[in-house]
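Note that this complex is displayed minus one protein chain, with the remaining chains in position.
Each chain carries a letter (A, B and C) given by its place in the written order, and its residues are counted from 1.
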Amino acid sequence: MPSKTDSSTGNENDDGQIQLSITRVPIDYSALTESVRSNRCGAVVLFLGTVREITGEKKTASLEYEAYEEMAMTELRRLIELARQKWPVEKVSLAHRVGHLDPGDIAIGIAISTPHRREGFEAARFLMDRIKETVPIWKKENWADGTTDWVHPEE
Amino acid sequence: MPSKTDSSTGNENDDGQIQLSITRVPIDYSALTESVRSNRCGAVVLFLGTVREITGEKKTASLEYEAYEEMAMTELRRLIELARQKWPVEKVSLAHRVGHLDPGDIAIGIAISTPHRREGFEAARFLMDRIKETVPIWKKENWADGTTDWVHPEE
Amino acid sequence: MTVWIAGRISENMTDSIQVTVRCFAGLKEKIGKPEFSLVLPSGCSCATFKEQLVAFYPETSVYSSRLLVARNGSYLNDADLINDRDELACFPPVSGG
Partner (left out) sequence: MTVWIAGRISENMTDSIQVTVRCFAGLKEKIGKPEFSLVLPSGCSCATFKEQLVAFYPETSVYSSRLLVARNGSYLNDADLINDRDELACFPPVSGG
């Protein structure tokens, strides 16, 4: 498994409508947003998933994200194609960060543009729900009390 | 009715959680987004309403937005309070542009932060739906064929 | 009773009230000015206000059933009563965002 310290896995699909990256550097959400703007669209939805410091009674010191990068890219592309079959999504730009993240940092940024707002909200929400179900990326909580936990849904 | 050419109507509420403006200058959506980020939140949703060039078979040359500014601010504040009663919305920053807009320009930007993504998408969508129903702002289409139309829903 | 009076109501018109109207967007364009006064029957409802407005400015009839009215930044319902010296905002359906 290659270890990357300062590079990103990223690419753009054939028609230039989809940009994906898995990156160790902070996510530039303005660049994501700017890249999906289009005169054909009336709506841009940007979602940022950020590191929450307090969850219930526990305090997060930091998170570590790990990705199975090749498959994560494949799976992201599959989900975006699925969304584009359901809604008239014009462009999608998505970045997921891996490595060490502090509270407040952005773990994922996804920007999409659509002709109207309804489908923009629905497609963005659909993508985030599915990403959290099937894209092979994991996070480990470094709690403020010194313990650590890999996070898995429904635990 | 005061005519403003280079100023904005804007203010911030008591607890610093809500920022609103009605402005004649381009909307800085990065500033909106940055202002709502919080260590208490895991989700930021930014919505941008942008000027679509093509609607059906008609082509838009430009739009003119007019606001009844005092009431628009009051109504925006009321809708945000309503959203905060329904969902745990942490911060909201909103800017609506008035005056002349070209295709691709941003007419409205709204950024909100919430502990989790579900309520972020729902609150942002609720706010946009309500804003389009009750906030006294109007747009006039300057069509590419030289005609003009004030736009009203359900016409 | 649909009388346009630029100044104050004269003393013998005790069954009349006068309001200031601000109008916006397409309504302002039809009427040709952003603000004017209108004399109304005393005790009239918001619905009557809208009827009188359209009667006085027939060019606004395209909006008649869809006009919105607000006072102090809050929308009025058709049944709400208009008071003397109210400042009313009147406008077509909104289309911001």
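A few remarks follow.
Definition applied: a contact is a pair of C-beta atoms (placed from the backbone, for glycine too) under 8 Å apart; a residue touches a chain by one contact, two chains touch by 3 or more.
Please read these numbers as outputs of a predicted model, since none were measured by experiment.
The hidden chain, counted over the whole complex, makes contact with A. Interface residues of chain A with the unshown chain, by the touch rule above, are 1, 49, 65-68, 70-72, 74-75, 96, 107-108, 128, 131-140, 150-154.
One rule holds in what follows: only the chains that are shown with their structure count from here on.
Path length between chain A and chain C in the chain contact graph, taken as the least number of steps between touching chains: 2. Computed from the mean C-alpha positions, the centre of chain A lies at a distance of 52 Å from the centre of chain C.
Rounded to whole angstrom, the centroid-to-centroid distance between chain A and chain B, based on C-alpha atoms, equals 25 Å.
Averaging Cα coordinates per chain places chain B and chain C 28 Å apart. In chain C, no position touches at least two other chains. In chain B, the residues touching two or more other chains are 49, 128.
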